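Missing here is one protein chain; the remaining ones are kept as they sit in the complex.
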Amino acid sequence: MSEINMGEVERLFSSAPFIRELGLELVAVTQGECRSRLVLAERHLQQDGFVHAGVQGAMADHTAGAAAASLVPPGQRILGAEYKINLLRAARGEALLCTARVIKAGRTLVVAEAEIRCRAGEDEKLVAKAMVTLAVVGEAV
Amino acid sequence: MSEINMGEVERLFSSAPFIRELGLELVAVTQGECRSRLVLAERHLQQDGFVHAGVQGAMADHTAGAAAASLVPPGQRILGAEYKINLLRAARGEALLCTARVIKAGRTLVVAEAEIRCRAGEDEKLVAKAMVTLAVVGEAV
Amino acid sequence: MSEINMGEVERLFSSAPFIRELGLELVAVTQGECRSRLVLAERHLQQDGFVHAGVQGAMADHTAGAAAASLVPPGQRILGAEYKINLLRAARGEALLCTARVIKAGRTLVVAEAEIRCRAGEDEKLVAKAMVTLAVVGEAV
Partner (left out) sequence: MSEINMGEVERLFSSAPFIRELGLELVAVTQGECRSRLVLAERHLQQDGFVHAGVQGAMADHTAGAAAASLVPPGQRILGAEYKINLLRAARGEALLCTARVIKAGRTLVVAEAEIRCRAGEDEKLVAKAMVTLAVVGEAV
């Protein structure tokens, strides 16, 4: 786990149809850490005009997966085992920013946490926090 | 909490842009229980061809929200507080089917669980299980 | 995973000092399912006279671990990876009864859910529900 597996991180953002559809963009990646951004549009909202909790869960899970993927050796992949997310405030604004960070990198399990901030004008608030458990699997899942 | 609030349940499925975009359909609702369906397409997948964990989380959260909404009196709304989901198997197939059921309906908090099955040909397997905590809020959130 | 590993289940209840101290008793075990009981005493309570959430979490986690342990082949062990528990009602009464059930038995990860009921006189109510993720590890952890 000594070099950043940039190929795998980029594949997660470029080859996942749901992520392209959602509009989730990779911002930066370092070893065990990943940042992503989502420019908000009407299609991300729930029935009362707030960002849907499912959008936030997807963003947290995927960004955490990328933080984990940055650590796996070539030939190995990351598969989500479970995640949990607290929605701290109703989110409304121009963009969501997510930072995910690996807090334990095991041989078979990786745990990452992810924070989502919502930018509305000059304001930026923490709107959600997640913990994500990921399994490290071989090539042929 | 004596009658089913069908209006609120239907509003959750018809007025949430993210849910329409995802393609999530309401199948049935009884008091404190809701079933939904998602016909799978390429846009729901992650980088290895499986249904994205974020799609499953969104489906579980929203269907649980609808199960909770079926119980709230007119003028009150449901807002997700947190959810957690275990991805039990890599999901691939024609459709996801979700059943959510309220296990505690409090005055300010409602807890629901949701199971997602994936149909692939004749086969139907449990692929995810979630628990969802929802806050009951007044009209003006 | 064809026979019940009774030895490992019994070891979990007889050789865990915290579980003996708590007073958690094994009631029954079948393949992938375990039931336990806790006769309530003052030492299980929090500051307002209700059963402490930590007692309920320990009961759910341990009983789920035993349900998982019933399935592992001799020579393998179960180690908790994460758990989450919803406290549905303030619990007060004579005893807690827990039923845990494996919902996915993988080669390296097992997922179980656990429900806790509280008995108070003639009454028995669901007070907590948990989901538990367990790792299957070799002998020498």
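Descriptive notes on the structure:
Each chain gets a letter, A, B and C, in the order it is written, and its residues are counted from 1.
Methods note: a residue touches a chain if its C-beta (ideal position, glycine included) is under 8 Å from a C-beta of that chain, and two chains touch if they have at least 3 such contacts.
This one's a predicted model, so the numbers in the text were calculated from it and none came from an experiment.
Residue-wise, the contact with the chain that is not shown comes from C:87, picked out of C:87, C:111 or C:136.
One chain of the complex is left out; on chain A, the residues touching it are 84, 86, 88-89, 103-104, 111, 113, 126, 129, 131, 133.
Where chain C meets the chain that is not shown, the touching residues are 11-12, 15-19, 21-22, 42-48, 52-55, 57-59, 61-62, 77, 79-87, 90, 141. One chain of the complex is left out; on chain B, the residues touching it are 81-82, 84, 108-109, 111, 131, 133, 135.
Just so we're on the same page, only the chains that are shown with their structure count from here on.
Among the remaining chains, the Cα-based centre furthest from that of chain C is the centre of A. Computed from the mean C-alpha positions, the centre of chain A lies at a distance of 21 Å from the centre of chain B. Look at where the CA atoms of chain B average out and do the same for chain C: the two points lie 28 Å apart. Within chain C, the positions touching two or more other chains are listed as 84, 111, 131, 133.
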